[in-house]
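This report refers to the structure that appears directly beneath it.
Complex shown without one protein chain; remaining protein chains in place.
The letters A and B name the chains in turn, as written, and every chain counts its residues from 1.
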Amino acid sequence: MIGVMISASFLMLAPFFLMLTTSLKSSAELKSIGFSIFPKEISFANYLVAMQRGKWVRYFYNSFVITTVTVLVSLVINSMAGYAFARLRFRGRQILFISSLIGMMIPPQTTMIPVFIMLRHFPLVGGNDLFGSGGIGLINSYTGLVIPFIAGSFGVFLFRQYYLNFPHSLDDAAEIDGVGKLRCFLWIYVPLSKPAFATLGALKATQTWNEYIWPLIMTTTSDMRTVQLALALFRDEHEIQWNYLMSATTIITIPLVVLFLFAQRFFVEGIVTTGIKG
Amino acid sequence: MKGRILLIVLLVSIFEAGLVGAGGKQEKPAEKKEPVKISFWIPGSDKASEDYFFEAAKEFSSRTPSIQVEVTILPPAAPDINTKLNAAKLSNTYPDVFSSFIVFIGARGIRGEFADLSPFIENWADKDDFYPSSFELGKYKGKIYGISYFPAPEILVYRKDFFREAGLDPEKPPRNWEELEAYALKLVKRDANGNVIRAGLDVPAINPEVFIKPFLWQNGAAVLDEEKELPTLDDPKALEAFQYVKRLIDAKISIPYDYQKKSDIPFIKGNAAMSFIMASTITSTLKSNPSLREIIGFAPPIERRKKVPFTGHRLFTIGATSKYKNEAWEFIQFMLSKEQMLKRSRLLDMPIVRKSLEQEYYKDGDAEFKKVVVEYSKLGKSAEVTTVTAISNKYLSDAYQAVYSGKSSPEQALKDAQEGILKDIKK
Partner (left out) sequence: MRNTHPIAYVLILPFYVFLFFFILVPIGMNIFLSFTNYDLIQWEYVGWKNYRYLFQDSHFHLSLRNTSIYAFFTVGFSMVLGLGAALLLKGNPPGIKVFRVSFYIPYIASMVAVSMIWLWIYDPLDGIANKILNLFGVPSKQWLYDSRYALSCIIVMSVWKVLGYNMIVFLTGLQAIPTYLYEAATIDGATSFQKFLKITLPMLQPITFFLFVTGVINSFKVFEQVAILTAGGPSNATTTVVHQIYNRAFNEFSMGYAASMSITLLLLIAIITLVNYRYGNQGADLEIG
């Protein structure tokens, strides 16, 4: 068993091993002919050099703000909708749910341009007048970077499937106590949903943190760059500075790894049963 | 209780999100008395060139306080640039000045995105100092959509040490198709299993348009009739060129690669003896690895019926929707001034395009390389400036790859491409 686990994780991690060893190679070694897995001499200075190119504090701040806001807002609105679709009866539920799945089905490359035009003409912001002309709207703003991602059909679907698994006895108990549906959601379902919140939070954070195309078209100044856009600093037109690129890639992956380490204790926390007992 | 705290935390964060968003707003567009703000977009190249362009914009603004230039560096890859420009076009945020690749002149400029510069050029005292090609390249139906400031030819480079190893004279590079093929066959190195470990000549597997076109041109053929905007791949001379390239492919003298992934070219990695490589890629390779200079040679343009290498270009253009075209033109004039051009040639090894600078240009630096660049640039041909270039490139690339993988004969591949283009442009 352990053997299977070790070899499986070795396979999974092998490509990253390449990433790490490359990030430690000196520029001279990378330019010399021939490829070796291990660096001839280890130069940790690459990490410093990479972070001194450009304004990384600013890029991290941008990515951090965008990711945090997107995750928090989408957790709230997705869990509410997921609960409604899983546990409440209302006219049009079926059709509303199915149409909400469309949000996952459409490739972002298709909606990108129409959304961009809409945000550009968002009224009363970015120098725009009431009719959405005159300025640049939400282009180059945090709001513009966040807003298209918070709908998240995916999250609604996840919460719905998750809540479908909850025993109906939970609702029955609440009904006997005379608790309304909204309170039932807030007091019973939400506290029991830590695994779902943690899962969606981690997935959503990953997606938002790694988004490339949308920040690319939405930002116009280097001060609004996200960490993913900033990686372009090491990809010149003619040459890729592999050691710096891989150093920076390692650094920008670390926050997500930390987040995952923090979140994973919820993934494996028994929930529903403890809920019934308590 | 816990639920309530969570809810409050979430509500606060939503509120904060709104605040942060509002904080990220832009200031209102410049009012009349303030300096005019023009935007300048340029595809990124490397740190040195980005620094130069920021510096130049600053210098211009300090000399002309009534015009402020805001520089935006775009990613270097064409698809990313297209995405960015599409968004800009549809939202009315197009740049005032844009440093364009030649492909964008056909794909975008002549479709109404760039302004006609001929009225500005006509009254420009300096215009006679420029090589005529600077204005010719961006010309379409009598209008000039861009001025070339940076020719970037694809130069045939070779490794002198590998030449010696193969018993070839390192001072006698191939001059024509026959020699190119014969040398490549001599230079290739294989391991015991017959795998190529050093290419005789780099022959790409993916994104081959820039590689294949010069062979068509050298044989007197072309992909398109640029006037009529129709494909001309049914020309026997095109077939002859394809058959030649098929011989190069079938000889198995190369390691497959993607022509557009500049850092992955086998020659750059030391795994090929000859290769067609963009001048600026050579410059950047030599800069980071100066010891290569002694072992790399530059061949003159390959000849068949004609000598026609591929030469890419960067051009200054003005957005058609720009409100500040006069200011934009002033900035372009500044960028094309002798002083700035010399600065670019010194700092960034960019070739010059003004006659009066020739002496100065050759005075320092790598004179041999500079002469080759100029020779290639003068003979070179660029991407076709038509509205159907993108589509015809796709089918040309398909035809090449079908031959490369052995799926079609050159006859069939070209026939498919010709028909495919005709059908597709009518859709």
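Criterion: contacts are C-beta pairs under 8 Å (C-beta built on N, C-alpha and C of every residue); 3 or more make two chains touch, one makes a residue touch a chain.
The model shown is predicted, which means the values in this text are computed figures rather than measured ones.
> Among A:I136, A:V156, A:I188 or A:M224, which residue is in touch with the absent chain?
A:V156
> Among B:T72, B:S133 or B:Q260, exactly one should touch the missing chain; which is it?
Hidden-chain contact among the options goes to B:Q260.
> Going by the contact rule already stated, which one of A:M5, A:L130 or A:I176 would touch the omitted chain in the full complex?
Of the candidates A:M5, A:L130 or A:I176, A:M5 is in touch with the missing chain.
> Would you mind spotting which of B:A166, B:A205 or B:L342 touches the chain that isn't drawn?
Touching the chain that is not displayed is residue B:A205.
> Please output the residues of chain B touching the missing chain, sorted low to high.
78-79, 82-83, 86, 89-90, 107, 111-112, 193, 195, 197, 205-207, 255-258, 260, 264, 266, 271, 390-391, 394, 397-398, 401-402, 404-405, 407, 420, 423, 427
> When the complex is taken as a whole, what residues of chain A touch the one chain not shown?
Residue positions of chain A that touch the missing chain: 1, 4-5, 8-9, 12-13, 15-16, 18-19, 34-35, 76-78, 80-81, 83-91, 93-94, 96, 98-111, 113-115, 118, 147-148, 150-154, 156-158, 161-162, 164-168, 180-182, 185, 195-196, 199, 202-203, 206, 209-210, 212, 228, 231, 240, 245-246, 249, 252-253, 256-257, 260-261, 264, 267-273, 276.
To be clear about the criterion, only the chains that are shown with their structure count from here on.
> Counting only Cα atoms for the centres, state how far chain A is from chain B in Å.
The computed centroid separation for chain A versus chain B comes out at 35 Å.
> Which positions of chain A touch chain B when the two form their complex?
27, 31, 33-34, 53, 65, 68-69, 72-73, 75-76, 112-113, 116-117, 120-121, 125-127, 134-144, 146, 186-187, 190-191, 213, 216-217, 220-222, 224, 232-233, 235-240
> Okay, in this complex, where on chain B does chain A touch?
By the definition above, chain B touches chain A via 2-4, 6-7, 10, 13-14, 16-18, 20-29, 39, 43-47, 70, 72-73, 75-76, 80, 83-84, 86-87, 90-93, 262-263, 269-271, 278, 280-281, 283-285, 288-289.
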